[in-house]
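Take this structure, written in structure tokens, and hold onto it; I'll ask about it next.
Note that one protein chain of the assembly has been removed; the remaining protein chains are unaltered in position.
Take a look at chain A:
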Amino acid sequence: MLSRAIPRSVLRSTAASSSSSFRASNIYLGRQSRRWYASEAEEKDLVIVGGGVAGYVAAIKAGQSGLKVACIEKRGTLGGTCLNVGCIPSKSLLNNSHLLHTIQHDTKNRGIEVGDIKLNLDVMMKAKDTSVQGLTKGVEFLFKKNNVEYIKGTGAFKDEHTIAVNLNDGGETEVKGKNIFIATGSESTPFPGLTINEENVITSTGAIALKKVPKKMVVIGGGIIGLEMGSVWSRLGSEVTVVEFLGQIGGPGMDQEISKQIQKMLAKQGMKFKLNTKVTKGDASAESIKINVEAAKGGKEELLDADVVLVAIGRRPYTAGLGLENIGLDVDERGRLVIDQEYRTKIPHIRAIGDVTFGPMLAHKAEEEGVAAVEFITKNYGHVNYNAIPSVMYTHPEVAWVGQNEQELKAQGVKYKIGSFPFSANSRAKTNLDTEGMVKFITDAETDRILGVHIVGPNAGEMIAEGTLALEYGASAEDVGRTSHAHPTLSEAFKEAAMAAYGKAIHY
């Protein structure tokens, strides 16, 4: 046939150099036949679906490594949940609400006299938005700097190498990748029987954008997100009640002793707690929401009423609309993508990183995985130590920990030693008039190797970095105790807790 003798490249070049009217028919032909469509899809070394922390970090790392990379994000801004509606905006509100609370309740004995203090919630929210915008735009700049193609749209697998994208600005495109990362993150787990409207039945997304301070707020779930957002609105004037199914707040990773301490501190600040309690029913049909609760093991029912209910019972992987069924990828019973040690799904060139797969749903864990997964492509070797990933709760005081807690070690039958040091004996905490909390080291009884570090107190989130480094290096408590720490600093409490683990603290 004559037509078959014409090389396709010639056809393509003809189409490209022809008049606009011919080009229109070419597009029409493209829709009719996959030949034309497929030939126009550019192949990348790496295509990343999701521009959250895992995805954008991987994209930048890939760009820096010389890979031809594209990142698909549907939100319209980069940074995912963390930058847009999670870690970053909540930290802005936590910081500013803490300032307000300090000025309102903690100035007299510091020799500061203040006049009328008023909350301007609109401006506080604008300050939060400014921080968020600055950071998301910053990531966009880093994409340009590192030659990452940013595709704004919703991506779905067409086949094992092709992602079809519905562009946010209209239209469709396709992008092919030798390697593909799934980094689509997670979403709040809904509570059965309560429909989220992000106005009076909210998740963390609504909790950072309330238009007025609710009189009464019920938080379902006493984990980190619930306690942080509960703290914000409690400081701003809400009467906050936290309902937690387990017997402790802060989630199962938090050391029980630390959990009890922070609960007392938050209760002193005005938050109420109902532990070992389950929510049986919720009715949001009226202006005042009714929440039925009872003891987790069964007991007398109680009715709570609230203007706003924050559902903070956890997060679940987000893969809706990704077209996993088109390529037959496995998810486990919790919806997590199943991966091997190199983040590969069963289809080896498709990897999954961040909240969408195993491990704690933490931004810094996702970030580490983004780098490691790219290194597996470029260097054949990557590394994330899942035993040394810190957790931080940004209440005041903060709670931070890394490694194992006491209850876990007891369950494993490991012989351990404890060394602790209270901030009330730390000079800097004294001068700051901020002395609540402690540092707790858990070490191996035989070798003195650090197994876990748990802190409740001022600046715990920054201080835990030293504990993480010590754990990563396999340090002993004595290694930390013999390292000079500047005076007067809060970090001296860290050193002294280490000293207490293998000997005695000096100042306590």
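In this section, contacts are C-beta pairs under 8 Å (C-beta built on N, C-alpha and C of every residue); 3 or more make two chains touch, one makes a residue touch a chain; residues count from 1.
We adopt the following convention: contacts and distances are computed from a predicted model.
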Note to self: Considering only the chain that is not displayed, what protein name does its UniProt record carry among "Translocation protein SEC72", "Actin family", "Ribosomal protein S36, mitochondrial" or "Regulator of g protein signaling"?
What the structure shows: "Ribosomal protein S36, mitochondrial"
Check: Quick one: which of A:E174, A:E239, A:E342 or A:E408 touches the chain that's been left out?
Finding: A:E342
Notebook entry, point to check: Out of A:K68, A:K152 or A:R449, which is the one that touches the chain we can't see?
Noted result: A:R449
Note to self: If the hidden chain were put back, which residues of chain A would touch it?
What the structure shows: 1-4, 6, 11, 22, 25-26, 28-29, 32-35, 159, 161, 328, 330, 332, 338-344, 346-348, 357-360, 376, 379-381, 386, 447-449, 470, 473-476, 478-479, 482
